[in-house]
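Pasting a structure below so you can have a look.
Every protein chain of the complex appears in place save one, which is left out.
The chains carry the letters A and B, assigned in the order they are written, with residues numbered from 1 in each.
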Amino acid sequence: MTTTTVPSAFAPSARMLVLLRNALLPILLVAEVIFFTVAAPGFLSAANLANVVINSADLALLAAGVTLVVLLAGIDVSVGPMLGVVAWVGATLFVAGMPPPLVVVISVLLGGALGAINGGLVVGGRISPIITTLGTAAIFKTVLFILWDSTDVFAGPVVPALGPARAGGVPLVGLVVLAVFGVLAYVLRHRVFGRRLFAIGNDAEGARLLGVPVGRTSFAAYVLVGALVGVAALIYVGRVGVVQATAGNELTLPAIAAVVVGGTSILGGEGGVLRTLGGLAFIALLQNGVVLMGVPPLWNGVLVGAAVALAVAFDVLTRRTLDKRIGAKK
Amino acid sequence: MRPILSVSGLSKSFGATAAVTDVGFTLGAGERLAVLGENGAGKSTLIKIVAGVYPPDGGEMVLDGAPHRPASPGTALAGGVSVVYQEPSFFPRLSVLENLYVGREPRDRAGQVDWRRMRGRGEELFRRLDVPVELLTRRMDALSLAEQQLALIARAVDVEAKVLILDEPTSILTDAEVRRLFLIVQRLSEAGVGVLYITHRFEELEHVADRFIVLKDGRLAGDLPASEADHDRILEMMSGRPVNAAISRSPARPGRVMLETSGLTVPGAVSDVDLTVRGGEVVGLYGLVGAGRTELALTVFGVLRPSAGTMRVDGEPHTPRGPRDAMARGIAYLPEDRKTLGIFPGMDTLSNITAVKLPELLGRLGVIRRAEERELATSWIDRLRIKAPSPAFPVTGLSGGHQQKTLFARQLATEPKILILDEPTRGIDVATKTDIQQRLVEVARDGTAVLVVSSDLPELLAVSDRVYVMREGRMAAELSGDDLTEDAVLRATMGVHR
């Protein structure tokens, strides 16, 4: 429908509204921290926060990967089961005595290869991402089940940086996560590959007409998701210490939730990894705070599910209202 | 003149259908070449071959002395072929600046995207084209249609193009913007760029073309200098038979006032508008894009809510809560954007025609009386000469003009008392256009109150008994009889008073 043109005399005020819109998530985060600091003793201690970081580092990398494909207007619901497969292979190789650096390399390559399956089906097979990754999620689950073969694999951290080790109270894996997010944020803003993701997520056909290699870029994004899952899988092994038949399955939803709560548009082409980091912090702190408040663990799923739904509803609705105001003032 | 692009023996088929057959022409450096032809004549296919979207089945292209065989739109663009497509294609959730440089972001030595240089180039470009620089930071989807189109033209112009292709760029531009565009084309041509310009508007020819070619059924039907551009002759080439473009319009015998608004106000779009439409007359509604015409129509149809003022339908107060209330009062509305607001793409022609009429074709339990429905659809296919092999033919298989006729049939089938048509002939071929214009006059003469919103001034002057002109949300003029002239309408549009 036609948008109306009105002279842009109110531009500064519109800019204020845009600022407000972008500040929503930080405001929510601060409110959350204040709430739990009051309600849950011990929440705001260095030890607890370090725990939160260690416990959500693998999830953070999955969420970073999912962000990339959501920016493309895609989705990947196979990251959890994919992590399970890579975790099993990594842990098994490590236990068999393979040198740790080699285990890391193989895990990343394997993750990339599994991501390439998704990318190949989405790009080459032109199957919608949700269908593709629902299908491969099921396949990965079965692959893990067959590999597992009724035997749990017990393993410690492959390298110290991918385990619960701390240096001066700072968890090393937190530094790994920060480094990954920093690099991805740089790539999305300052590298051509990143700009292409945004363009494709907005209008793939239009991007193609302007010479953007849509297929190649999308494929690369899915492979990159896989590689991130590869690293996350080893962090998972370091954190949990054992790979079971359904390893990783529970991580898919929180990873997507972090992306969406962070405010990356599910329509594609808008958002970024730093927003995802914010969304992840929101969810991780919520889970942690709730446990500290003494709520039984069974309720965890209920609260997180509800929190995600509410956060998304709140975010979308507030932004829509603000957008309308911005539109009217334009 | 040095040839910049020459094409010979170009052919392209889709399955069994030949879209372009053995087409050849030469475009000189600095030449402006108009490409004419009905919808389906192969114009868009021809462009897309040159732009690298489709590989040709046969034929040669030479760009600036070198063979031109683009493997993709990207390589064509890199080779100097820049295109503004008819369907605006842009990136809604990116800023205008980012839109300008998608696929060709300026980079520094380290290969990083150079945002400062991008910004500088964008500002310089917009200043050069006289487009407000502050648009650059806006999100593309926050712009009006015309502003979006301007940004897209700016993007195409900014490429170091040897050949610039414009596919019906003016269909959503206002007159002032169209003039700005003509100026841009002029300057580019002086700088040695070859311009291919596709249009349905004859009145533009003298401004944008030194020469024109006509396509018919995928073949070249004519290649003439603009000085010989005689409208009747072009029409004859396009259709292959002499066409009387003028429609016949018997004098109106206006009946009761069917639609009346008074002091109607919609925040941000329409202010204090009075309008009446009588049964039996065609009333035109003209104005620049963004003048509030569509919003006015949508308010009458119940989509938008007025904040002040009243509406009356057939003398009774009209306060619709949605389109259904408006339909119940006998109002039909043909929306401006066929693709997104009109057709149901996955469905057949039959159910597209009967979509609004459906409630009257139901038996018990909401069961559709199928024989009756089919009969109704078939009769409209015949009456409007919709080119569909059968009522069960998928609507997306019809040409654009016939899709529009299908939508026209959908509204007419409800036998409305008030028919509102929003840009009823935008982007469709001349023959179908004339057909639809003739029909809408006939519908009015049968007693319906017809309100036509159009940016096509010759069309409005041809079909309307009276014309309202809107400007910045307000009613600027009401013209009829001897006062209804092109000059008067344009003056009112621009706010120029004698």
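Worth a mention:
Keep in mind that, in the parts below, a residue touches a chain if its C-beta (ideal position, glycine included) is under 8 Å from a C-beta of that chain, and two chains touch if they have at least 3 such contacts.
Throughout what follows, contacts and distances are computed from a predicted model.
According to its UniProt record, the chain left out of view corresponds to "Autoinducer 2 import system permease protein LsrD" among "Autoinducer 2 import system permease protein LsrD", "ATP-binding cassette domain-containing protein", "Cytochrome c" or "peptidoglycan glycosyltransferase".
The absent chain, not drawn in this view, touches the displayed chains A, B throughout the complex. When the missing chain is restored to the complex, the residue among A:A64, A:A137, A:V214 or A:L228 that touches it is A:A137.
Interface note: of B:L398, B:A449 or B:A492, the residue touching the hidden chain in the full complex is B:L398. Touch with the chain that is not drawn comes from one residue among B:S351, B:S464 or B:T493, which is B:S351.
For the chain left out of this panel, the touching residue among B:R2, B:R127, B:R305 or B:R324 is B:R324.
Summarising the interface, chain A meets the missing chain with residues 75, 121, 125-128, 130-132, 134-139, 141-143, 145-146, 245, 253, 256-257, 260, 266-267, 298-302, 304-306, 308-309, 312-313, 316-317, 320. Those residues of chain B that touch the chain absent from the view are 14-19, 39-40, 42-45, 86, 218, 301, 303, 322-324, 327, 333, 335, 340-348, 351, 355-356, 358-359, 362, 365-368, 370, 390, 392-394, 396-400, 403, 410, 427.
Going forward, only the chains that are shown with their structure count from here on.
In this assembly, the C-alpha centroid of chain A lies 43 Å from the C-alpha centroid of chain B. By the touch criterion stated above, chain A contacts chain B in their complex at residues 1-6, 8, 11, 189-192, 194-196, 198-199, 201-203, 205-213, 265, 267-270, 326-328, 330. Per the touch definition, chain B reaches chain A in the complex via residues 51, 53, 72-75, 77-78, 83, 85, 89-94, 98, 102-105, 107, 111-113, 115, 132, 134, 138, 142-147, 267-269, 289-290, 292, 294-295, 298, 336-337, 341, 473.
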